[in-house]
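The structure under discussion is supplied below as structure tokens; questions concerning it will follow.
Apart from one protein chain that is not included, each protein chain of the complex appears where it belongs.
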Amino acid sequence: MVSATLRVAFAVFAAQVRDRPLRLLVSIGAIAVGVALAAAVHLVNESALAEFSRATRELSGSADLVVRGTRAGFDEALYPQLAKLDGVAVASPVLAREAPLVGGGSLPLEGVDPLAAAAIRPALYGELAGLYVALQEPDALVLSARAARELGVRQGGTVAVQGPAGARTLRVVAVLPEGATGRRIGYMDVGSLQWFAAGLGQLSRIDLRLRSGVDPARYATTLRLPSGVDALTPDVEETRASNLTRAYRVNLDMLALVALLTGAFLVYATQALAVMRRRRQLALLRALGVRATEVRVAVIVEGALTGALGGLAGTALGWMIAVLTLRLLGGDLGSGLLQASTVAVTARPVVLVAFVLLGVFVAVAGAWMPARHAATIAPARALKAGDDEAIPGPVARLPLAGVLLAAGAGAAFLPPMHGLPLGGYASIALLLAGGVLLVPAFVGVALAHAGAPRAPIAGLVLARLRGAIAQSAVSLAAIVVSFSLMVAMATMVHSFRDSFERWLGEVLPADVYLRLAPGADTWDLGPAEGAALAALPGVARVELRRTLPVSLAREQPPVTLIARPLGGEAGGLPVIARAASLDASLPRAYVSEALRDLYGVVPGGSVTVPVGGKPVRFAVAGLWRDYARSTGSIVVDLLDFERLSGTRRYTEGSVWLAPGADGEAVRAAVAARLGGGEALQVTTTGTLRARALEAFDRAFAITYAIEAVAVGIGLLGVVLAFAVQALARRAEFGMLRHLGLRRREVLGMLAGEGAFMAAVGVVYGLLLGLGLSVVLVHVVNRQSFHWTLDYVVPIGSLGIVATALVAAAAVTAGLTGRIATSDAVVRAVREDW
Amino acid sequence: MRIATLLLLLAALLPGQAAQADGYPEVRPGTPVQLPADAGSHPAFRTEWWYVTGWLSMPDGAPLGFQVTFFRSRPTLATGNPSRFATGQVLIAHAAISDPARARLWHDQRIARAGFGIAEAAVGRTDVAIRDWSLSTEGARLHATVPADGFGLDLAFEPTSVVLNGRDGYSQKGPATGSASYYYSLPGLAVRGTVRRAGVPVAVTGRAWLDHEWSSAPLDAESVGWDWVGLNLDDGGALMAFRIRDPRGAVRWAGGTRRWPDGRVEALAPAAVSFTPGRRWRSPRTAIEYPVEWRLGAGGLALELVPLMDDQESDSRLSTGAVYWEGAVTAKAGARILGRGYLELTGYGDPLRLR
Partner (left out) sequence: MAAALLAVEGLVRRYRADRPAVIDGLGFTLEPGEWVAVMGESGVGKSTLLNLIAGLDSPDAGSIRLDGRELAGLDDDALTLLRRESMGFVFQAFHVLPYLSVGRNVALPLELNGVPAASIATRVATVLADVGLGDALDRLPRELSGGEMQRVAIARALVHRPRLVLADEPTGNLDPRSATQVLELLARTVRAYGGGGLLITHSRAAAATADRAVEFDGRAFRPLSPG
């Protein structure tokens, strides 16, 4: 019987395609858009991560262990110690520096011993070993193919780099072949780079190849390493990278799935429409002896085929979007979290197949209820005239909704799992599901309170809606889902932005800021520079700071240690909790919220931080809010730090203006006084704020885009639902026209229904969305990024979007009414076969 | 492996065809080699090596050939860089076992930048090491420790005699006096120790030969390769002979040293040395053809050189970049075995010279 059923399905499907190809295209398109979004986001993330892993592997090569401190590096004395260990076959010392380029930008430089490096990673460093002699010249530089291309230099050319002692010209003695590395990087001999970049005695990394038979992970634990230096297996390196971005990526994946979910409602609407239109054909099939289950299977198979086509198209589209996105935004989708270089879209075939199947699954889910309905069509009745039975909607299941909502509320209190706010996501999913189940009840309440208007048209609208609450609820589900999630996301982002903006005001009290370019380890600020700045005209006060990454735990990304003058109090830090009492014998530290979440460090407790190669215990005086570093930061007093580390070098500074001084003039004077060129960034507070906010908006631009698409799909769902009903009600409109309703009155009636339902949906979505936003802000955000936000609802923009949605729904409902009031409709009163 | 690039490296690391020594010390006649002081490294010179070759016999009497070599190279002159990495010195080591019973040549190599105690060549005494490979002085003896890939050598060498080659150690390598090296040999080293093959240790005894040579420009531009042999003669004497070939295969220079059992040493003039190639063997790996059997006339001796096994080709493109034949040979006069030693044939593939 299966073959008979399938034949029915194919016959039905083929008939539909021939009959109304456009309608099928809408169904396929809905699935395709949802799948494309989900696939694109997923592909971009996966590709970026794969690229990051590749880059990491390339860096560490076939090293069994990578010994690394933070960017500031560690004493090279560790190198011979490790190299001479019994378990170590080869140790390869590496000094990594980011060199500011004269004329803008910077170039990552890696100083290696090519001979040792080649023994670990011949594919890359073998090339350098061949250039060993040439690289011994202090100014010899080997560029990767990409670096050479982007810098526009060739072998024999030169690259001008900002060194601590001023600009230096490096000679490009060779350019590596394209296949050696995809990174934009320059290689020097480790000795040359130490000398050039004022890194004598310093290393950033030691790659180890162990003797065969030595287990890297176990061996790593036996190594005695200075505080702040870790031996990691390359796997752990990857874990670090993915930890850093996982929360952001999961957020985007969830959003993409929402778009897909909304697409499922769309399929539901179109399938319901298809069943509606063909109820008599289906009834005839039933009358001719096709069993109810077979009709049901036929409709589901039809949905599955729609889904397969949509899934295929969507996966292909998603691939194209991913390629474009990676080209335009980079592998981190603008979040700035991954410093991966050129990223090519990579995906395992199984993932692509999974996305096609996802489309099928969503389409089948959408076709399920219409299929059930198609199977329950009473043939005799449907074949008879006047069967105005409309598509059924889901009935309100209050107890189930209550259970879901309660479970959703409960899930919000779960702790993070594997560093991910899985409880938060479960909570959102459960609240959404429960919320959707409550839609009919809410619509009922709304209609009950709508009263009894005098105007006959309005009366008809309300009567019609009251008479078909279930149907109306179905048409609302898509918009409720997408709008509530939009409200939730918008509220979270707005809260974040609002908090961020206020935070910027608190952490940027001065007028001009200077700091070393990111990774510009080739330049330094010392006390002399501080004094020189303070003496500049227009400068009232200068504060210098030191920031450096430190590693507190093996598998966590580094934490930023900030040494700055704290004075008596927290020195203007946005502190949100203070210790009741402090161990006065210890130096003070203020930790960011991430320290509390990731390391369990609380005010009143203590935290041990490597300073100057030694572990130092600090008393935690307070918790401060740091939106700049989601992996955590620790603020200590600069005097303590200088005493403990024995260094007086700085990486950042703030300049306060004397009354009446011009910010831009002082900025220019500071930049001119210090020199340093590109290595030093000197900015006014205004510029810095603008840049920070711009970076923020860029990071969330993709979020807005996905939201917009989801809401668009939701709106499309509403339109289609109205189209379904308009078609189903053609006879009704025909009769009303006979009764003496003007064409525009019929249109108005439909628009009224659309507006009313959209208004109900938007209000409900708003309420549900605000509930969800609480989970997003206080659970998902907190567990993903480890900082708290002040909850702020973007009333204005939500109001505008809500109004626009209602208007759009009214207009589109009215437009679908055009079908309903066409002349064909008049004849529909006699559609009696 | 990027063989071509490594060849480039070695072309630079090892003395090039342009035998210029700009900035490096020159080898001059009249500066005699002084032992034991000169047993150590001479870091100012461009190239230096300690080359131990010999025959071993296992408890069952079966023979093995072995070589352990440490090269020191100073590819660049001082740059003024204070970094501890900027030593300007590179060390390279080779080790090989010729195993006729298994018809197998075991070999391995190391290369490292000198410094940090990871790779060092001491001044004043023979003490050179790359990571866990070393050739060191222990009292009167030398000791080689070479835990290599698949095999290992742990051998003690008892010197029995010293030979300063050429004129008090000044060994001319070409028509110009500048083409020369300081060169002494320790023939007749008594060997005792352990050899590991595939993890299985076996006790060995035998006789070996050490060459220690340093120079800044031993070969001139007209030289493309050489043939060298060092033989411990069964009568207690020793013979070293070499010839340098030009691109056409003609002899550009030759020389050698004959040590009589009574300790008398005679430096051999170019005319006193003649190499006549005999049977040839083609390497299946590199397709290079080597004359593996020779007729050698030197120091009044007429010898036939017969290899312990044909395949003793050293493919050291991973470290020195050279492909050459370095193998154990037996010196015969008719059916009579007069001695055993090592033969080195270079420059038969690419025109690249090692010594």
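The chains carry the letters A and B, assigned in the order they are written, with residues numbered from 1 in each.
We take it that a residue touches a chain if its C-beta (ideal position, glycine included) is under 8 Å from a C-beta of that chain, and two chains touch if they have at least 3 such contacts.
Predicted, not measured: the structure shown is a model, and the values here were computed from it.
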Displayed partners of the chain not shown (whole complex): A
Residue of A:K84, A:R149, A:R211 or A:R466 touching the missing chain in the full complex: A:R466
Omitted-chain contact residue, chosen from A:G105, A:P177, A:P456 or A:P615: A:P456
Contacting the left-out chain in the complete assembly, out of A:R743, A:H778 or A:R818: A:R743
Contact set of chain A toward the excluded chain (per top definition): 384-386, 388-390, 456, 459-460, 463-464, 466-468, 731-732, 734-735, 737-743, 823, 826-827, 829-832
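Convention: only the chains that are shown with their structure count from here on.
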Contacting residues of chain B [partner chain A, same complex]: 1-2, 4-9, 12-13, 75-76, 79-86, 88, 90, 111-113, 116-118, 131
List of chain A residues in touch with chain B within their complex: 76, 79-80, 83-84, 89-91, 93, 113, 115-116, 119, 122, 126-127, 129-134, 136-138, 189-192, 194-195, 200-201
